[in-house]
Every structure is written in C-alpha cells, then in structure tokens.
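Rather than the whole complex, this shows some of its chains in their spots.
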C-alpha cells in the first residue's frame, strides 16, 4: 500500500518529540494486572441536592490531565516512566440513583479483590460517591483514615433526601465504615455549615480545621499533625478532595461556590506531602461541574491535584510488587 | 404611620395602569375550590437520559408568562377577567426518582378528586412526568386521547434505564392507560427515532404525523382530522407538548435540539385550535432546559403555547360550574 | 380537604431540618416596628457613567445571602435567633434620575423617623445612591463618619454629568453632610484616580489608604486607627462598600474592574471588625452588576460582607431597645 504520511487519527493533537505528556502515560485498561495508579470515573451527579453536571468531570479532568507535561521542574522529578491504567467509568443507571452508588462500591471492592496493590484515583461525580468508594476501599484495606478537603462537613441527615452529596460522611460514620477519630476535615468554611452538623462531627471526635486554621497555620504543619495521628490508628489513609474547598475565584466550576476558600497552591502542597506518605493509598476528587466552569479551570486544578499526588508518590519512592 | 410612597416589595417591576399582564391574573393557590385553569409544576429532570436542567422550567415559564399582556390583538380577545390558580410545584425527592414520579401521579389524582373541574396546565420537567401526569388525569377523566407534539416517539424500552424521559408513551401504552388508537404524534423528525420504535407505534395503531406531513399539510387540517377521530373514541383529550418538536433555531433550549423542526407559529395555531375544543381538558409542556437556553427564548415559546391555549379556551367559551 | 403532602410553593428549595439558612431569618416587612437590621434595596444604576446593571444587585445579593447558613464556624457564633426585616426596594422613576435619588433620601429619612433604632443595610444600585443614603442617615443620626472601601475617590465634579456614580463623596463633602476629616477611604487603586481628585480629598482632610497601604499594613491596624479617630469626632459611623475595591479576579462583576485590588478575606476581616463597634450603624454595598458577573460571584462576596457585618454585630453584643 502507498504510504499516507499525512493521515492521522481523528482529533489528534500536535506532537513534539521532546515532550512527554501525561496522556502518553495513561493507557486504557484491558484487564491485565493493576500494579500502581489506576484512574476510575464515577460519573454520578443526579444524587446532588442542587442541579449538578459533575457527571461530566471524569471526562474533563482526564482531558486536562493528559495535556500536562510529566515533568515537575520544581522537584526535578519526571514521571515519564510511569504507566497509569485508565480503568474507565462505572456505568450509571438512568433512573435508580442508589443502584448507581452501589455499582461504585461493588466495582471498587471487586477491583481490589483481583488487584490488591491498586492505588485508586477516583474521579467523581458528586460527593455522594464518597460513601460507596470509601466503603469499598475500607473492605479491602482494613481500618481507614480519611483526610477530607472540603468547605462542608457533609454529614447531613439522610431522612430529608436520602444518600445525597451532602451525606457521605454521615453514612461513613453511622455505618462505622470509618471512625470519627480517623477523619480529618480541612478547609471547613464560615457560614457554609450548620451548628448541629458542627456539633455532630465534634461529638464523633472528628478533627476539624476551618479556613481560619488554614490561614493561620502552615499547611505542612496541619498535614504533619494529621498524618502523625492517623498513622498510629489506621491501616490505610484515603484522601478526599471536594474541590469546593478552593476559593470561588480559583475553582469557579463547583456547584457550591463562595469566597473565603483555600488557595490552590496550599492544596497542591498538602496533596504532594500526603502523597509522599506510604500509607496514603487512595485519592478522590469530587464536585467539579464542567457545565458551569470557565474554560475548564476547575478541571485543570483537579489535574494538578493528581499531578501533585503522583509527585508525592514518586518522592515517597512508590513501588508495587 | 407616616406614608412611605416609594417603598415597594423587593424585585417589583414597572406598573402601567393601562396594561394587564398575565402575572396580574395568576394567583398563588391557597386551597380554595379550583374551577378553571390551574398551573402546576413538576420540576423533575434527574430522570433524563442525557443531563438536563428541565427542572428549572416551571420557574422560567412562569416568569415569561407573567410578563405578557392578557390581550390577543389578533383575535381581539382579552383574558383580563380570568383568574388562574398557581397550585405550586410537586416536591421532588433528592435521590429517589420513581418516588418523585409517583408524587406527580398522586398529586394530580388527588387534586382532581377534590377539584373535578380543574383544567391542569402541567409544567415539566422532562418528558418522564408525562406518564404519571396522564395516569392521574386518566383515572380522573376516563378514556383519554392524547395529542403529542414531539420530535420523538418516546416509546423506548424500560429495561435499559427505567422510566426515563424516553419512555413515557411506552409506559402509557403498556399499562393501557391510553389506547394506541387514541394517541396522535405530531412533528416526529427524521433521523431522530429508530425503526423498531416506529414499528412499535405502528403496531399499536398510533397516528403519526412526521415533519414531512407537517410541511405538506396545513396544521389546521391535521388537527381537524385528529380531533374528529378522538372525539368519537375518548372522554377527554390531553395535549402534550415536548418543546423539542420546534426547530432548534426557535427553541434552542431543549436538551435534544436539531434542525428540521416545526415552526412556532404552526404550533401556536394548532394549540389555539385544540384549546377551542371542549373535550380538551389538559395541557403539559416538557423538555425546556433553561440552563442551556438563550435569553429564555424557549420558555417564552412555552408561555405563548399557554397563551394560545387560553385564547382557544376563550374562543371555545370555556365555563366552569 | 384531602392532604396534598407533595405540593409546595413554586420554586421552593430543599429543606434540611438541621440547617438554618439566612433565608429563614429574613422576613418581608409588613410595617411593624423595626428594631434591628433591616435590608433595603436602592435599585438605581441609570445614574452610572458607564452602562451598568447594578439595579439588579438587590435581587441577586438577597438570593445569595438567603442560601448561606446562619452559623459561623470560625467564631462559633450562630445568628439563628435573629430576625432581619426586608423592607423592600425604593421604587425608581423610569426617566427622572434625580427624582429616583431623592426617593432614596426621603425613604431612608422617613424610616429613621419612625424607627430610630433601625440598622440599615442598603443594597445598591450604583454608587450614586451613597449621597442620598448618607444624607438621610446623617439627618437622623447627627455627625457621621464614613469608612469607604473603594478603588476610587468618587469626588468627580458635578458639572460634567450631574450626580452620577462618580460624584457621591463630592456631594457629601460640598453639602457638608460629612466632614472630610470624618471620611476614611480604603483601597484606593493605582492609575484609577486623577491627581486633581487626589488633591481634592487631601485638601478636605480625607484619610486615604491606597492598595499599597493595604498590602503593607494589616487590615486590623488600619481599621483600629480609623475607628479610634472617628469615635472621637462623630455620633455614628456608616460603612460604604463599593465592591470594585476587590480585585477583578475575586469580584468580576463590578462595572469598573481591574487588577491590583483587595483580597476578599481582608475585606471580610475589616467588616466584621467594624461591625463589632457599637457606633457603626449602617452598611451599604454598591457597584455590583449581576449582568456582567460570573455565576453571581460578586453577589456572593456581597452576601459575605453582610454576614461578616452581622457576625461583628453579634460579637459586639448588639441589642436594640
């Protein structure tokens, strides 16, 4: 056959031979053994209290992530040798929300059974997927500690609307999937939570760092303290990022935006620090709604959360048998 | 008390003493006997196959409607003497979609039990609310004929996603709530429906007018034929308008937009003609998604559907005991 | 009557029994004695030099405010017991701008006559409403000190366009409604004011803190100094917030946006600090234009200005006879 030098796959983008992009590392999974980081999408947002298009975030975060370089010039670390599996998305039921949530749980648990050294990066979806995600994670990993970056406690009662994006940590605590003493909430914001829910987390022994704490203490110190506490009491640590922890100017595409939030650079620093710790075995990012974002800014922030997590893991000397 | 001549209710708009607006006729319902037209919202769109903000349409349609004059200069008919009750919205469950649909059914049925001469105008929401709406309507009214303006048959199977916005007429036919012979579909569009579903409606004796029929036959003739047929076989006629029957240039805010659709003026003519008929006892408008619309254009079209329906009723000499 | 458990007022939102929102505290005023905070809208922006939709801000700020919780987790203060009256809007004349401004003055003065312990929160509108607002306030309260957060002096001459959004402090100074020595301008920005107007405020003894001052001195110190000075020379202090004092990235919906502005957190800190002071008896927010904003971000900032003001008042032990 005559060569067709100028015919390429539809929608290809420019290739520079001297640049390795994250998109070059990420491979569609075809069932082989998972030994390291594996992305999985949980595109559910019908469970949200307010209208949300967070179901589109797995797509936009993947796209944003793919375009960045593998090289951290700040740490002179290159991820170019990694292979990252993209496991795909959990399929969601059109009209049965609890069934959709259960699919997240079952899929994560099942994957861990076959691939115990899998390090999941879960792309929500809204915060309701946190309960099934962590439930699956906990059943595979044992006692779990959670470091949650969030403007909100997310411990709403389940009577007034069922298992929504406002309830995941209520479900986790009530079901004893996690112990309140093993939960650290970072970035809780003024006038964005009710007193009864603050009382609830206090009563469960949850550690709460408000934005005032974040402004007045260094992120490194907050993370150091948190890890020191958790490493004694849990088997594994899971990091949950509700993107609305970030200030509305920097993460304009979250459903519940507002001023007075965290700076992205502080979050990135926290995440790379956490990633470095060998007990940190999972990361999730939720509440990014691309349909109300500006130029996928919030998905770009999410991509940098993942990049900083991977940088931390590389610094921490991640190896998988 | 000293008078405060310039203090008015928040968000009031300009009042011209010589203009009666629809907003002046529409009164929030407080439980009294309903004798004529009553608006009711069914703000459900979590049941949609694709992401939809149609849950916001009851609000935007009400707002658009309120701003128009009560006076039809074309027919020299003034609705200024009408009183229209706004019954409010059916409350939707946050995470249980079938429960939400059932609430639509129960609320409509209950209202008819207490207020048999109610003439409902149901504001969706997505097309999934058509099944519970018409089910409630049918239980109150007896044998029902339906004239459906829609680009799609909406007879999808229920196995692949449950009772969604693609299935309402399947549910109505399978449950024998309506008889296929009493269903008229107008505006069905090219390359927007599958052959199996066309076969399905043919097998159920449904009357189908495609956009080709609409382009080549006058709307008046199509409606005349339809009414003549239905008035012999049913007790009451319900008009269902999926706004995506209109061309995308004229109704840009529907989830499933495309070219080749109906002209608004043809729809208005059909609706006022239908409204005139004494057996036509209900109207619904679905699939308007204000979150993707341009300047609420599609809600404005919806408002004119209602206005033309009322004009028809006035022409038809509507009276309620 | 048969109960209709699922029928609710149109456009209702989700209710969580364990959450008190600001919207639960705010009541439409019906003429009773006003003893504490009362919101009043001044929806005027035809007076703006450049095209402005600030007339819509009373609506969007109210909406943003209503959605936030009453609970400050940072100060563990709950406003849940407050009652806040919403007095409504001053009605504006369609074509007579000075008449509209006068209505603001007359309404505020009249309200104070009947309700001397009213603590007004005035929602503009553009900055032109500052002159009639403070004039009414001053006639009720005596010698007034003003702390003005603004990128601009707003002392333009009145010959070149009449009483616009560029002139309010000129009018206040020229009419001796306030004394220059009792005016503090905070956040004045580089390349956003002319030398003659800087000279003008200097000549009137106005205290000016530029953004350079804000960057190099703590907000607490600036406020402390300002209050110490004013508490000796005035009877009452009024806080005026032109939202364009904030950086364009954080308040994108002001007519005159630009870089190099104040951080929202600094403004919130200043406002709660000021609110705490017993002599601070009024707050206004102007120059929020929702028609050019992104996701009502700027109205959300305005809502937090109000929340921080109320928090300050609670900390300060606000009581009304």
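Labels for the chains are A, B and C, by order of writing; each one numbers its residues from 1.
By definition in this document, contacts are C-beta pairs under 8 Å (C-beta built on N, C-alpha and C of every residue); 3 or more make two chains touch, one makes a residue touch a chain.
Fair warning: this is a prediction, and the values are worked out from it, not measured in the lab.
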item	value
3 chains shown - copies of the sequence in the complete complex	6
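Here, only the chains that are shown with their structure count from here on.
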item	value
Far-end chain from subunit C, centres as C-alpha averages	B
Fraction-based call for subunit C against subunit B, same above half, different below	same
Computed distance of Cα centres, subunit C from subunit B, in Å	44
For subunit A, residues that touch 2 or more chains besides their own	49, 160-161
List of subunit B residues in touch with subunit A within their complex	46-47, 49, 51, 53, 55-56, 93-98, 128, 160-164, 291
Subunit C - residues contacting subunit A, complex	14-20, 68-76, 78, 80, 249-250, 264-265, 268, 294-295, 297, 300-301, 304, 307
Complex interface listing, subunit C residues touching subunit B	1-2, 4, 6-12, 14, 28, 31, 40-41, 58-59, 62, 86-91, 94, 103, 106-107, 110-111, 113-114
